[in-house]
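For this depiction, one protein chain was excluded, whereas all remaining protein chains were kept in their positions.
The block that comes next holds chain A.
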Amino acid sequence: MYFCPIRNQFLHRPSQPTTSNAHGQLSPPLRQPGPSSVRAGSSRLPRNIVFIPQSQSNDDVLAKIETLFETIVDAVSVGGPIIIPYRRSTNEQAFNPTASVPNPRDGRHMDTVRFPGRNPQELRRFEALFRIIELSHEALLSGTLITKRNIYYQNMELFRSQSVVDEMVDNLAFTLGVGRGDLNIVATAKGLIAGQVKLMMRGGICINCAESSDSGVLLPSISAVDRIDFQSVKWLLATFRTLSASLYHTVSRAGSGILVTGKGYPDLATRKFLATVHSVRPRLPMFALVDFDPHGISILRTYQYGSQRLDHEERTKVPRLRWLGIRSSDVLSHTVITQDLSANSQDSQSSQDLSSQESIAYSVDTFQDERPVKRPRTRRTKSHAGDCTSPLSDGDREKAVSVLRNICTTARIDTAGREHKLELQRMLMLNVKAEIQAVDEFGDITNWLDERLLSHSR
C-alpha cells in the first residue's frame, strides 16, 4: 500500500501488464517467470522452448511519476511555477549545456517545460505533457497498456497530431530514464511474423505463426510474450516489405525459418522482438533483406544500430544482423534464367552461378505430398544492369549523403559500416537504385533466397 497524491488515496501496488483475451476482459497475470535461460533450466521444458526475460523496472517508473506529481502539488500549494523536466532524446548530442540564457521567443531548446509558460507554445506543451503523464500513470496503476494512438484520440485538439504524441512519449521516457514500454504505453502493432514458431503469451494464449495463409500474424509486444517455441527453425529473415505470398519459410532449401516483416522502418516492437530473439538464441542466423537504395540501407542500419530517438530503450539493436541483400553486385551481375540458347557466350559465368543447370522447386499449394517438379532446362545469362534499376531522385541522393555522414561521424567504423559506406558510394556513383524485385525471376525470389541463405550458413 502506498499513498498516491493525485488520487489522494492509498493504493495497492500495480500488477504486470496483461493482454486481454478474445472477450476483451483482462486475464489474471501469470506467475512471474523464472530467471532467463537459453535452454530451459529444468528438465520439464524441451530445448526448443525458451523463456523471455522481462525487465523489472516497472515499480521504479511509478515511483518516478509519483515523485513528479508530488513536486507539482508542492509547487501549486506555494503558488510557484511548476517545472517538469523534459529532455529530447534527439537533442542529446546537440545539447549545449552552456546555453543557459533562455531564448525569449522559443522555449523549445530548454530541458524543462514550465507552467506558467514563457509563450503560448509552452503552455500547450505543458498541458500535453501533463496529460500524457496522467494517462501513463493510470495505465500503470490499473496494469493495462495504452496505445499512442489512443492517447492522441483522448484530446486531438490539444495534441494536434499523432507525431506530437509520439515524440513526447519517447522524450518523456528518455527524461525519466526508462523505456516506453515501462510507461505502459505501446504503439499499435505494425510488424508481421510468419514461420514455424509458437509464441506463448502471458495470458495463456498461444500464437502459432505458421497458420497464417498470407503474410503472417501481427507481431505482439515482446513484453507480453512468456515463451517462444522455436521448433526446428534454422534462420530468421527480416524484410521491410512482405515478400510475395510464397510461404517461403516453408519451402526454403535452407530449412524452416522465420520471416519478420517490418513494413518500412521497423517500429520499436519489431526491433525489440528481433533483439530479444537474438539474445535468447544467439546462434540463430539472422538476416535482413532490403532494397538497394539509401532508405534500404538506413532501414538496415536501424535494425543493427538503432535510432537516436530511441537510443534510450533497452535491447533494440541486433549489431550482428547479416545483410543478405540487395547489394550493387546483385544488381550489376545478376544471372537470369532464360530459354535463349543463343545468348552471348562471351560473358563469363558469374561467380554465384549454381553448378547445375536445373533447379528443383516445390509446388507452393500442396508442398507436403507433391513430387518435386523439375524446372525446364534453361541457360543462365547475365541480365543487364539497366534492366532492373532506376535513377536516384534528388531526395534519394540527399538521403544517401545523410546516411554516409552518419556512418562517417562515428568514432570507429566497423566492418558492416564500411560495407554500407561502400555501397552508398557506389549507389551515388552509378546513380541507380533497385528493388528486391531486381533479383527475382518473373516474380519468384525463391531461388535467389535459397542460394544466399545456404551460402551464408556454410
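Things to note:
Criterion: a residue touches a chain if its C-beta (ideal position, glycine included) is under 8 Å from a C-beta of that chain, and two chains touch if they have at least 3 such contacts; residues count from 1.
Methods note: contacts and distances are computed from a predicted model.
The UniProt record for the undisplayed chain lists the protein name "WD40-repeat-containing domain protein", from the options "tRNA (adenine(58)-N(1))-methyltransferase", "VPS33B late endosome and lysosome associated", "WD40-repeat-containing domain protein" or "Partitioning defective 6 homolog gamma-like". When the omitted chain is restored, the residue from A:Ile207, A:Leu332 or A:Ala416 that touches it is A:Leu332. Contact with the undisplayed chain is limited, among A:Val164, A:Ala189, A:Leu428 or A:Leu454, to A:Leu428.
Interface note for the absent chain: among A:Pro85, A:Gly177 or A:Pro391, the touching residue is A:Pro391.
The omitted chain makes contact with chain A at the following residues, 332, 343-344, 346-348, 384-386, 391, 394, 397, 401, 404-405, 408-409, 418, 421-422, 425-426, 428-431.
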